[in-house]
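As you look at this complex, bear in mind that one protein chain is not there, while each of the others sits in place.
Each chain carries a letter (A, B, C and D) given by its place in the written order, and its residues are counted from 1.
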Amino acid sequence: MTDLWDGLAQALWLVATFDPELVEIAARSLRVTLSALVVASAIAMPLAALLAVRRFRWRRVIIAILNALMGLPPVVVGLVVYVMLSRAGPFGVLGLLFTPTAMIIAQVIIIVPLIASIAHQSLRDLWQDYHDLLISMNVTQWQKIRTLLWDTRRALLTAALAGFGRAIGEVGAIMIVGGNIDHATRVLTTAIALETGKGDFALALALGFVLIGLAVAVNLAIHWLSRTEREGRW
Amino acid sequence: MTDLWDGLAQALWLVATFDPELVEIAARSLRVTLSALVVASAIAMPLAALLAVRRFRWRRVIIAILNALMGLPPVVVGLVVYVMLSRAGPFGVLGLLFTPTAMIIAQVIIIVPLIASIAHQSLRDLWQDYHDLLISMNVTQWQKIRTLLWDTRRALLTAALAGFGRAIGEVGAIMIVGGNIDHATRVLTTAIALETGKGDFALALALGFVLIGLAVAVNLAIHWLSRTEREGRW
Amino acid sequence: MSDLFPLTVRGATTRRRGKVLVGPVDLTLSGNGACVVIGPNGSGKTTLLRLLHGAARLSSGTIDWACPMAKARRAQAFVFQRPVMLRRSVLDNIAYPLIIRGTSRAQARAQARDWAERVGLGDMLDRAAPVLSGGEQQKLALARALIGQPKLLFLDEPCTALDGSAMREIEQILTDAKAAGTRLILSTHDMGQARRLADQVVFLLRGQVHESGPAAEFFETPRTEQARAFLKGDIVE
Amino acid sequence: MSDLFPLTVRGATTRRRGKVLVGPVDLTLSGNGACVVIGPNGSGKTTLLRLLHGAARLSSGTIDWACPMAKARRAQAFVFQRPVMLRRSVLDNIAYPLIIRGTSRAQARAQARDWAERVGLGDMLDRAAPVLSGGEQQKLALARALIGQPKLLFLDEPCTALDGSAMREIEQILTDAKAAGTRLILSTHDMGQARRLADQVVFLLRGQVHESGPAAEFFETPRTEQARAFLKGDIVE
Partner (left out) sequence: MKMAVTTSFHNSGLAEVLLPEIMKDLDLEVQLLVVGTGQALKLGRAGDVDAILVHSKAAEEVFVAEGFGTHRREIMYNDFVFIGPSADPAAIAGADSAAASLQKIATAQAPFVSRGDDSGTHKKELSLWVAAGLEPAAFGDWYKAVGAGMGAALNTASGMNAYILSDRASWLNFGNKGDLALLYSGDPVLFNQYAYLPVNPALHSHVKTDLAQKLEDWLVSDRAKELIDSYQINGETLFVFNAKPE
């Protein structure tokens, strides 16, 4: 229990003093995760809309698989990305292993199914509303997707935030592909894992609280920003 | 790359021969995760319905926090649960540390926000439909919740499946509270982490493929089972 | 019945983002029979009904029943302009109000079957309510509202999607209910229906009560220019 | 116009879980003017209209236009019984069909403003469409359908939620459109409206075309017992 209070106290202290090391790894966490989020959203959301809009033979199976992939074990993702990026692997020449780029790739793989699944739910519901109208207007597939994405943008924000949370809290994969190298690929979660291994649970918890605080802050900020729009009731 | 093919081959081999060790840890994975899923659903779904149905001052903030908690770093959850269950902690006397029960507790904490968030989305949409009618019928809070949960059961299944996927693929927390003890708390993900540490990527990948296969199989089975009901169009 | 009324509305107003949707409305309703709310599109009929029922929030003013609000609410039912279909079978939809009041499932279903028969849905009990045709949905909503034997029934344009004979039947059911002591407050664009059912008329214009009084009087000798124009089907300015 | 018609329907049937909702329908529609589909609740009017438009799946039979299907679809618009509101402003809803066809945003909005004015929504352009009143939603749906200048317009009970003067205006707009060569296929429960607008009548009963022919003839001398009963507002068996 003392670890918990120590952790809280340390977290406050680290934040209050703008501990330079903390700032460095927190900034790296944010940079990596936000990059991954942008890329993943750009892939997942149109995909989710396409799955909502198009009826094809394997649609439901693909949705089921997407749901299943939400639970992709991060370690496995990390391994596969490692194998691909390692010098013996097909993309070895790019020299991406143990760089933030590799971490972004791993995070993208992990959060694309999550974002797509959550987004798909809202898109599908809106599509049930819009279906008749858009069909009757002979709207092209691409226009349907754009209309749905635009009119459901608030729910998509939730999906993106879920992806953000998952990515920033993830450790298994980026540990393998990033290597937790000091001043290069160390982020909040890998630092937490490190301190845990060292047995410094208080510091690990402190970093954890900073991480959770960061995630909550981003969420609240976004919710607060999207408030004005909410007034319009949709 | 060869690791990948070796992994696939080994995965097939392990499954085909019903490797007893694989069967043991896979069964434990399933048991732990399904228990966690049942407990988490029982908490998360009524909570999600309550958040959909009740307007109170902090509602949106709580929803934002719930969204943020979707990204709770597993390692931090593991640490907190460890601190609580450790002999030195408040629940130490129960002797739960390094048992499957501890792993279930950690998984429940991790997936409750995920299940609640996803469930909340569908429940909120249905509530928008039902709102006027149920309000006008003077339905009690509890009846509203029951009605919503029942009428949106198919979407809740998706939420539960997402939770299942997340829980069965999770490693950071259960490694800390379960301890990855052979024949006691070793599950698929911790075994993967172990083999990765040994550098036996092929075996790690093989176990990963088994895990993914398991998750996909469960998802497809559920989707297939809920098919009959789908015909009714809701 | 007598314990709900008189209903006293004083300065009731609904605003959305500063814009006044309805009000201020001052109104007293008493006695038995049907009160019909009429007025052009967007004049606030739906909003007023919801306001009286307590389904829309009052921005200012008061609405007082002769009994405590909670008790008054329990004695009311509402048929919405766009009926809400629970994602269940027709039978379960109609039985729903009884079941939430604790009636046994078997008994609720038996009564629901009766009511489905009366509104003409007897041969589609097991159909999913959301796939019903427009008219069938309206009938379902009506049966679901009546099964709880409300003392006051709000109906927002209840017969728009009905064919001629269904409309006659439903009007008959409403007249019977009225005779049995149920008080009706309904809105409609069908002046024929308004004449047939109304004991009292409220004429709304731009969110305010422009004229109100006994039905016979209103339809024979409307006091205002606008009411006269509206009854003729002219544009009301 | 002439390039869409004649429309030939042969044995068109829609089934859901084995149950026949509509059909088999055999029908030939040609020439200009309005075809009014009437029939009791649940007789299949909505389903038939959607079928002709291609919005519902044909289980068997054929529907042939005088031109290729894709081309025919592009020349049509549909006003649904329950209008679908895009979660946008009134103006953006009306402009939507133009924008998806590639009209510039400014031009689309200018036209949309015109049409909003014509159907009487001129003073609520910036309101969110989903909060409109029932009648306002119907007007919006109509403006949105007409803005694309369709050659064929389907209307499923388009005036149910409208007040008297709005109904007259909309009927005028429809008559103008008809005169300008737009072909109408509409369903309605309002026999007065049917008489005013119809050039041709299709009388549906239990999913099948029971009687069809020129409007004047049908209303004066209905051939079947059931049509006569229906026109009187009696229950049709």
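Everything below uses one rule, namely that a residue touches a chain if its C-beta (ideal position, glycine included) is under 8 Å from a C-beta of that chain, and two chains touch if they have at least 3 such contacts.
Just so you know, these numbers come straight off a predicted model, no measurement behind them.
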- Note on the structure: Given A:28, A:166, A:186 or A:223, the residue that touches the chain left out of view is A:186
- Query: Touching the left-out chain: which of A:47, A:97, A:162 or A:216?
  - Reply: A:97
- Message: Residue by residue, what part of chain A touches the chain that was omitted?
- Response: 82, 86-88, 97-98, 175-176, 179-182, 184, 186, 190-191, 193-194, 196-201
- Mind listing the chain B residues that contact the chain we can't see here? 86-89, 92, 95, 97-98, 179-182, 184, 194, 196-203
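What we mean here is this: only the chains that are shown with their structure count from here on.
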- Message: Going by the contact definition above, tell me which chain pair has the most C-beta pairs touching.
- Response: A-B
- Quick one: report the Å distance separating chain B from chain C, using the average Cα coordinate of each chain. 47
- Item | Rounded Å distance, chain C centre to chain D centre (Cα mean) | 28
- Item | Gap in Å, rounded to a whole number, between the CA centres of chain B and chain A | 17
- Query: Residues of chain C touching 2+ other chains?
  - Reply: 131
- Query: Residues of chain B touching 2+ other chains?
  - Reply: none
- Message: By the document's touch definition, which label belongs to this structure's chain graph: line, ring, star, complete, or other?
- Response: ring
- Item | Chain pairs in mutual contact under the definition given at the outset | A-B, A-D, B-C, C-D
- In the complex formed with chain A, which residues of chain B make contact? 1-4, 60-61, 63-65, 67-76, 78-80, 82-84, 88-90, 114, 117-118, 121-122, 125, 155, 158, 161-162, 164-172, 176, 188-189, 192-193, 196, 201, 204-205, 208-209, 211-212, 215-216, 218-220, 222-223
- Query: What part of chain D is in contact with chain A in the complex they form?
  - Reply: 50, 53, 55, 73-74, 76-78, 80, 84, 86-88, 96-97, 100, 128, 130-131, 148
- Going by the contact rule at the top, pick out the chain A residues touching chain D in the complex. 126, 129-130, 132-133, 135-140, 143, 147, 151-152, 232-234
